[in-house]
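Right, one structure below, let's go through it.
As you look at this complex, bear in mind that one protein chain is not there, while each of the others sits in place.
Let's turn to chain A:
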Amino acid sequence: MKDTFSTYHPLLNMLYFVGVIGVTVFVVHPVILAISLFGGIAYSVLLKGWKKTVKFNLIFSIPMMLIVALMNPMFNHYGVTIIGYLHNGNPFTLESCVYGLVMAMMLVCTMIWFSCYTIVMTSDKFIYLFGKIIPALSLVLSMCLRFVPKFIREAGVISDGQKCIGRSTENGSLVKRAKHGITIFSILVTWALENAIETSDSMKCRGYGEKGRTAFSLYRFDKRDILCLLFMGASFALTLFGFSKGYTFCQYNPKIIVKGIPLTAGSLLVYLAFLLFSVLPVVLELWDRYQWKQRRKQVEKAEQANYRLWEVQD
């Protein structure tokens, strides 16, 4: 099932992910990261369901987090608050510990957002956006995406054919297997080159190479997209404004300074703006679902009324 935000214009999808991942990577403020993590997990649950999200986080995120959080204090020794000394005599500092944790969180956030990105930004959308910038590239990408599955399938066919004349890559001596593998590859390359001639004929037949090629796409930028873009722009601009004012300034070296905890008016503004920005796709989807439910209820009500009417008449 497609979520609502995916159905918006690719440009919005792209801008959104650039924005949210950019903030996550460049702002090392713990609250901002927490907001980003919350938004990311919520969206990933919507896109992939509970099971997959939990599995992903257990398998990738938590081990990753542990490694990074432990690695940082082992190799970095800056900071003024020394907790103890490592066996080689280097100091073990609070600052590097905390920074390790923050880094770990940032990494996890980024990974979660990227996992959403791969689902939302399908190859079409990517090709479309790049086609706007470099038209030739979009066709090349599209042709690659066509060619690769074809190539893989043909490799299977050829390998089956070779197996049936007793030349499999699965058993026999290593040298022989390698030899058979090379034969398969050689057949595959010949096949690909030979058949590419026909593809190029087909392209020429349809006027490829004429001047003034355009790039067609199915996407339309409509009113809904404008509204969404305005909202995204406003919330993101507010967040950036807050950052530039230093409302959420933070540093970990040499001393930990985290502004915005406890809450100030400025930092609250930043938090709220960023929260709105990062939960945008989730809210859109939930709102959509809610509306569907409402409409369904109305339909059910209408049916019931009809039924009663019919009963009375009878």
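The definition used in the following text is that a contact is a pair of C-beta atoms (placed from the backbone, for glycine too) under 8 Å apart; a residue touches a chain by one contact, two chains touch by 3 or more; residues count from 1.
The rule we apply is simple: contacts and distances are computed from a predicted model.
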{"item": "Among \"GDYXXLXY domain-containing protein\", \"GDSL-like lipase/acylhydrolase family protein\", \"ATP-binding cassette domain-containing protein\" or \"NADH-quinone oxidoreductase subunit N\", the UniProt name of the subunit that does not appear here", "value": "\"ATP-binding cassette domain-containing protein\""}
{"item": "Hidden-chain contact residue, picked from the options A:Phe60, A:Trp191 or A:Phe241", "value": "A:Trp191"}
{"item": "Residue of A:Val18, A:Leu58, A:Met74 or A:Met203 touching the missing chain in the full complex", "value": "A:Met203"}
{"item": "Which of A:Arg146, A:Lys245 or A:Arg295 contacts the chain that the document leaves out", "value": "A:Arg146"}
{"item": "Touch list for chain A against the chain that is not drawn", "value": "123-124, 139, 142-143, 145-146, 149-150, 153-154, 157-158, 160-166, 168, 171-172, 183, 186-187, 190-191, 194-196, 198-199, 201-218"}
